[in-house]
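Shown here: the complex without one of its protein chains, the others still in place.
Order of writing sets the labels: A, B and C. Residues in every chain begin at 1.
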Amino acid sequence: MPENPSRDEIVKARKEVYLGSVVAPRVESRKLFLFSLLCALALFPLLQVASGRFNYWLHMLLFTFLNVTMAASWNIIGGYAGYISLGHNVFSGIGGYVAGALLIFYGLSPFLTAPLAGVVACLFGLLFGLITLRTRGSAFIIATIALVLLTKLGLDNWELLGGTNGVSLPLLPLPARFVKLPFYYGMLLTAVGAVYLSYRIRHSKFGLGLRAIAQDETKAEVAGIPTSLYKILAFAISGFFPGMAGALWAYYLTYLRPTIYFAILGAAEIVLMVLLGGRGTVAGPVLGAVLLVAMNEFFVARFGSTELNIAGTGLLMLIILIFFPEGIVGTLRDRKKLPRLLDWG
Amino acid sequence: MLLEVENVTAGYGAGPNILDGVSLRIEQGKSYCIIGPNGAGKSTLLRTICGLLRPRSGRIIFKGEVLNNLRPDQILRKGICFVPQDRSLFPEMSVKENLLMAGYTLTNKQDLEQRIQTVFEIFPVLKERQSQLAQTLSGGEQQMLAMARALILKPDVIMLDEPSLGLAPLVAIQVFESIKKLKELGMTILLVEQNARKGLECADWGYVLDLGKNRFEGPAHSLLHDPQIEELYLGKRRGTRPQGKTRTLEQGVDGS
Amino acid sequence: MALLELNEVTKRFGGLTAVDRCSFTVEAGTITGLIGPNGAGKTTVFNLISGLLKPDVGKILFAGEEVNGKPPHLITRKGIARTFQIAREFEEMTVLENVITHSPTRGLPDLLKRSVLKEEREKAIALLEFVGIAHLAYEEARKLSYGQKKLLELACALMADPKLILLDEPAGGVNPRLLERIVEHIETLHRQGTTFLIIEHKMDLVMGLCHPVIVMAYGKVLAKGSPEEIQEDPRVLDAYLGAA
Partner (left out) sequence: MIQLVQVFLLGLTLGGVYALMASGLTLIFGVMRIVNIAHGAFILFAAYLAYWGFKLYQIDPMFSLLFTMPVMFLLGMGIYRLLFPRIAGSRRFTSMTVLLTFSLALIMEGVMGFLYSGIYRSANPPYTTRALLFGPFYLPLAQLYATLLSLVLLGLLFLFLRFTRTGRAIRATMQNRTAAQIVGVNVEQISTLAFGIGTALAGASGSMVSFLFTFFPAKHWQWIGTLLALIVLGGMGSLPGSVVGSFLLAVIAAYLGYFYGPTWSPITFYLALFLILLIRPEGLLGKKLEA
């Protein structure tokens, strides 16, 4: 190596290039933007209160929040730890059924029981993790598919909750003008929570360990990381916010039905969102969710066919996998063109 | 000149050069032994010649034709057979089927059957075991099957990578006997061997590699007694050798 | 008391006995060399010690405590670090993160801490400084040259302040100048009290650095002694060159 007297300076310079965003003023502008975005989202319903003509937009936003929650949570196990789950909608389904059952049998509002639904989803994830995480690679993915099918089958046959036909939930007793508002705020909170959790994990020891597992599991184990524990924890944690979101979503839709909550297409879309945005990045899943909701809306409006929608989902996923496996954020970062706004690690 | 390796460099993936400018000249009908300490690049050299690894630079010329960019199956058809270190048998196929697979590039069934019979004559033990699965053979038998498999094609050059590896000494001796038999049959043999003494005994000419480079070469029998080789394997002696004094060693628990 | 002790350890793969009733000790404060021809079972011994494989028979004791059958991460926690023959790195992480991944965490609360703590960063930079690649700390690890990756492995191994370091061919694929540095580092660490067990094929290096040297062949320990003794032992030469 060339003898360079100012190695300290080089280190510092490189560090600044790498951690550019950490240097004070820029962070402030990012934080400012985020803060204003949140404020705008929080204040948006006032328009609805005032005019009553924004129900469609409220619905779209709230649907986006749901997807952001799902994508950001999936990313914890699928992105950071590199364990692909093709059945992640199982968590929101379970959350929905838990909260729905509590509402029907005990009259407890899902707004109160949503965290509990999240915890149940978490425990479910823990159990699944204990069973399957000894396996790696394709066997794990197969197991996640089976998990959805198994859960669906179970609920299809659970007559108490309506079986295949499902069961309707009581409406939230509010006038049509306001009925979406509690859901909107609830889902917004869930999404913010999920993204914040994903951000915190990305920058924690835990996240470092998960990323190590994704890249070389044996080496990670020798580095002193209890890989099995990490994987099981990651899978369980990635179920919490989807469980909560599912509870709210079921109440919002006012019915429980296995075909809706346990469709493979649902799981596919979660995966697609993260792949589109960029696996293993913090901003990617958020970006992917927003883009996919917008695209879906555009195509459904255009062609109005759910069948072609399924084919489109598949085709888009195929194209991304072959041509942009790193997704938007990853590809931009590789080309060093990632805007600071999206660079959260 | 049957086979010429000219200044070849090669390595795995993005890794460093394992071969760092190696040259060989192989003549028809002679046998060669490549020796050198671990990490000298001996196995890598054979893998590069047979096409499992692409050379980064340099040329491999066989019968006047450059082989550099051919696939393994194409090189095989030119007449170079390779018996790798791990023997690469098909564990769940019978001995006979392994030999049938060896003749995969041949299309004449009767011819193939005849060649298998010829090979059985060279390795009678394989004939006895022809319907046994390859994974049930002993280590020495597996090595013989691997060599037999290469013979099916009557190749111009047969390359053997450490045929004695993992074999008990007595079995290794049998394997070396078989190699000598091949030599008597007039085969051109390129042998890589850790067991330098035995390997050189089977060869006409020896190449010594170290760290991916040619170190020196010479007639096999003269290399056998070259003090440089000992040094290569065990390092330079520090100080002069104490004469006539045997030191006692602390033995391992199972030391003999 | 020996820092590490293998007692009649055996490991079979299918029909092949890779390690066959192998016993040896590594005394604290030594740089012990482990040599032997290809296929002697050296790397398998490393995998057994670090817990990646479980012995079929036999015991492995570290500082008097039985560690065979424990998962690798627990063995690492007890103070055994290792490097791999072919350098393995977390390629999409920065060099610094690679080192810090090896920093021990205790209990669940530790998991929530920031991925790179200030004191860890300082320690890791100091280690990278020590092996001479601190200027690359914020590069992605996959961009390093092979030799630099070897140095990174060494820095990683040091992060948890191990009592014993297992080095698998530290000189493999490394140019002579870099090799000199690696040797210097090993000697420095040795003076500071770290024990080493080193698999190496460059005999000049082994003979200059290690004492004692253990020779393995056919999965067994053939001999153990000072470098000079090993060089004199006819059986060792036979193991390498084959019986005449």
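In this text, contacts are C-beta pairs under 8 Å (C-beta built on N, C-alpha and C of every residue); 3 or more make two chains touch, one makes a residue touch a chain.
As the structure is a computational prediction, the values presented were derived from the model and not from experiment.
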Left-out chain, listing which of the shown chains it touches: A, B
Per the touch definition above, residue among B:I49, B:L89 or B:A148 touching the missing chain: B:L89
Contacting the left-out chain in the complete assembly, out of A:V68, A:A117, A:A143 or A:A194: A:A143
Those residues of subunit A which, in the complete complex, touch the missing chain: 82, 84, 86, 131-132, 134-139, 141-143, 145-147, 149-150, 153-154, 156-157, 217, 264-265, 268, 271, 275, 305-315, 317-318, 321-322, 325
Contacts of subunit B with the absent chain, listed as residue ranges: 50, 52, 71-73, 76-77, 82, 84, 88-93, 97, 100-102, 104-105, 149
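Here is the rule we use: only the chains that are shown with their structure count from here on.
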Chains in simultaneous contact with subunit A and subunit B: C
Farthest chain relative to subunit C (centres taken as mean CA coordinates): A
By mean Cα position, the chain sitting nearest the middle: C
Gap in Å, rounded to a whole number, between the CA centres of subunit B and subunit A: 55
Whole-Å gap separating subunit B and subunit C, where each centre is the average of the chain's CA atoms: 31
Cα-centroid distance, subunit A relative to subunit C, in whole angstrom: 41
Parts of subunit C lying in touch with subunit A, wherever the complex brings them together: 50, 52, 71-74, 76-77, 82, 84, 88-94, 97, 100-102, 104-105, 110-116, 125, 129, 132-139, 156, 160
Residue ranges of subunit B in contact with subunit C within the complex: 14-16, 18, 37-39, 135, 138-139, 162, 164-166, 168-169, 172, 193-199, 229-230, 232-238, 241-242, 246-247, 249-255
Subunit C-touching residues of subunit A, taken from the complex the two chains share: 1, 4, 7, 10-11, 14-15, 17-19, 200, 202-209, 211-212, 215-216, 218-227
